[in-house]
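Other chains dropped; remaining ones untouched in position.
Labels run A and B following the written order; every chain starts at residue 1.
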Amino acid sequence: MKSMTLAQVAECTGGRVEGDDSLEVSALGTLQSAQPGQLSFLANPRYRQSLESTRATAVLCRPDMVAHNPVASIVVDDPYGAFADISHRFDTAPSPEPGIHPRALVADTAMLADNVSIGANAIIEAGAVLEDGVVVMANSVVGAGSRLGQGVRLWPNVTIYHGVVIGPRTTIHSGAVIGADGFGFAPAGAGWKKIAQVGGVRIGADVDIGAGTTIDRGAIEDTVIGDGVIIDNQVQIAHNVVIGDHTAIAGKAGIAGSARVGRNCVIAGAVGIAGHLDICDGVQIMAMSLVSRSINEPGVYASGQPVDQHANWRKNTVRIRQLDDLFRRVKRLEKCSQDNGDTER
Amino acid sequence: MKSMTLAQVAECTGGRVEGDDSLEVSALGTLQSAQPGQLSFLANPRYRQSLESTRATAVLCRPDMVAHNPVASIVVDDPYGAFADISHRFDTAPSPEPGIHPRALVADTAMLADNVSIGANAIIEAGAVLEDGVVVMANSVVGAGSRLGQGVRLWPNVTIYHGVVIGPRTTIHSGAVIGADGFGFAPAGAGWKKIAQVGGVRIGADVDIGAGTTIDRGAIEDTVIGDGVIIDNQVQIAHNVVIGDHTAIAGKAGIAGSARVGRNCVIAGAVGIAGHLDICDGVQIMAMSLVSRSINEPGVYASGQPVDQHANWRKNTVRIRQLDDLFRRVKRLEKCSQDNGDTER
């Protein structure tokens, strides 16, 4: 376990220490459960009570919370961001040594920069390019002619098809599949004729792609993921989708073919976005909503229906199928009411 | 194919034979399609007709069904449970021999108990601990310092990250990823700052995890799956989720960060559960429902809307956006009606 003095924590987070800056912390903890020797943070003043009873050695907090902090403070304006910065000092993830594992398979025509790390049974196909500091962990496959930018990290069991370009510092988690064929078929008699998917996938810099996520290659042109996009687990991104910079996509969302999502959007969990539509910048879609038309105005959108007790749900859900009829009935009543000279409204 | 006498079947299921207990069965079959030499079962009396015409050699059934059974009966109180017990005698799954495949890779610092079975190209990272009888099949990866309890079985192409603890007799199917980073990012200017996910994953005993399911590691503390939890395919469980013992989660369900699900819950297919909420013990959520608030009372909950013919659906679905307005209109009509001295109600 690494260990840092509070002075070092303050330096790394651009904060200042209130208390003994020679104290040491060697791990992170939540306010509620942190032990002595651990560093915690308070981002949301609502949790002030947890601060007041914390057993952490030190807490990253805002100036106005210092008075409520029974232990040492590292005072910062953005405790959550400061916690994000410092968290990496305590990361427990393995840092693979540079070098090519004797059991890795690298094609003669692949081009590897210095300091790449290739794990056991990883496979780098012909013509692939791995820039400086790339990490490809065990059992991952990089397809022919694909290019991984500086510092790209593939966790184990990642599959990158041929003709995929990935920008610097992008991380892809296990089980993800980048560049599989888009779902492109032409009707043919009773059945279907496959259309070769000759486009590729272009992924920007500083992208994070979750476990089990799939991003298909384009039919003709590329599927494109912008810079700084963050994508959670089991997200499906179909062929020729374009995602703008810094957009966040939560787990189990699905985006159908040729949809264009703007910059700085937030797509919540299990959202479905239909194909061939546009979503402008700055749109937020709430969980389990269906987007079936283009959205041209920034803002928050939703359609998910929250649960009710089963008996109520059953009663009401059948009524939805009679809704249009009800509107007609009410219209008729309004007409009668007027004919009767009711002056209301 | 193994073969058992009905006497042996009765012994294994705690039942008694009505008929010739020396008859042999060598496979399982449904009542409708079973052939001579096969064993079937009747759990639900509704299917009595299938019983009356079955060609199976013997049927596991309740005492009151014996009279309707044209073939030998193994009489038990719980035919479905008895079938579950006996089914394993006819399992066709391979039982890997103990031993380490010459093409497996086991780190020097990994600790392997006796009778573990490690398949070809499987990788056991530094400091991992595999207890007695663990099976790690081909191309699976066990990350640094992770611990697999007695009899744990990983099918091929499973990925276990570092710092994951898995209880005895737990089974994990292909494509599953345990311990990938949770989706933790702090807003930073236009974009996002990644937060190192330093927690782990703790999975209990006798857990079953389906193909392609992902369970993320905790941000600070662990993600926790209780004992006897059963999880189907393509389920997403986010960081710091806690699942109580014996809860069942069907395919494609998604549970967002820090949600707590109680014991003995049943989460149906494609259900979405929002983050930072609590679901008490004994809650059942029906298919494709969205849980966006805590649930404090056991019972059945739903919000999924079943399909209608497209023409009707289109008519009614637009009306949902006018629903609040309709309520106002009806209120107005009620007021008029009262003003007119209608005495009804």
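As a convention for this text, contacts are C-beta pairs under 8 Å (C-beta built on N, C-alpha and C of every residue); 3 or more make two chains touch, one makes a residue touch a chain.
Everything numeric here is computed off the predicted structure, so don't read it as measured data.
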Which total copy number does the whole complex reach if 2 copies are given here? 3
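Note that only the chains that are shown with their structure count from here on.
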Length of the line joining the C-alpha centres of chain A and chain B, rounded to whole Å: 25
Residues on chain B engaged by chain A in the complex (per definition of touch): 105, 121, 123, 125-126, 139, 141, 143-144, 157, 159, 161-163, 175-177, 180-181, 183, 185-188, 190-196, 198, 200, 212, 214, 216, 220-221, 234, 236, 238, 252, 254, 256, 270, 272, 274, 285-286, 289-293, 295, 299-303, 305-306, 308, 312, 315-316, 319-320, 322-323, 326, 329-330, 332-333, 335-337, 339-340
Touching residues (chain side chain A, partner chain B) in the complex: 27-30, 33, 78, 80-81, 83-85, 87-88, 90-94, 103, 119-121, 138-139, 155-157, 173-175, 206, 208, 210-212, 228, 230, 232-234, 245-246, 248, 250-252, 264, 269-270, 287-288, 304-310, 313-314, 317, 320-324, 326-327, 330, 333-334, 337, 340, 342, 344-345
